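Missing here is one protein chain; the remaining ones are kept as they sit in the complex.
And now, chain A:
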Amino acid sequence: MNKKLIAIIPFLIFMFLCVFLYQGLFGNPRELQTGRIGQVMPSFTLPDLMVDEKQWQNTDLLGEVYLLNVWGTWCPTCIAELGYLAQLRSQGVRIIGLYYEQAYDPDFGDQFDMNALRVEVKSMLDRAGDPYQFNILDLERTLALDLGVSGAPETFLVNKEGKILLHHTGDINPRVWRAKFAPAIQELSQ
């Protein structure tokens, strides 16, 4: 009896490994943990992308549930999701853009041309759809760093009190919306 039991142990270990490794096949290594979920939006003061002199602060965003969508015209996936996001906007979802400028790097003496960027953004939003209530320009990516953003597109769901509830890396499509965002928003409205 005892010997039989011992003989079975390698088989059990093998089975355990099989299950464990098989599971790993479906893991998504891009799915990151993030440090910011459950915390309030970090404080910031950043300019509006389109309006001169207009500054946004974290306190300006309080009071309503919103999505903060990190994007840039240089990012093809961001462009691809604009259409769907615009559709969400028409359904009453409040979406705020955080413009993530990739090309700008003062260390290399880059000159930043605000007007050129505005023209580019406007033509892009006219073509692909405009989901944004307004856009915040994070030229030096300081807010992006404080939020743990690793690239674009990324989207945060923030509640009325400014607490970050979700951090999604990658595009938002109907599948992601149904699986992740819709239930969370539903829960908030209850």
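Here is the rule we use: contacts are C-beta pairs under 8 Å (C-beta built on N, C-alpha and C of every residue); 3 or more make two chains touch, one makes a residue touch a chain; residues count from 1.
The rule we apply is simple: contacts and distances are computed from a predicted model.
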Name of the absent chain as recorded in UniProt (options "SusC/RagA family TonB-linked outer membrane protein", "FAD-binding oxidoreductase", "Cytochrome c-type biogenesis protein" or "ABC transporter permease"): "Cytochrome c-type biogenesis protein"
Touching the absent chain when the full complex is considered, from A:R118, A:R141 or A:K180: A:R141
Chain not shown, touching residues in chain A: 29, 32-36, 102, 105, 107, 141, 144-151
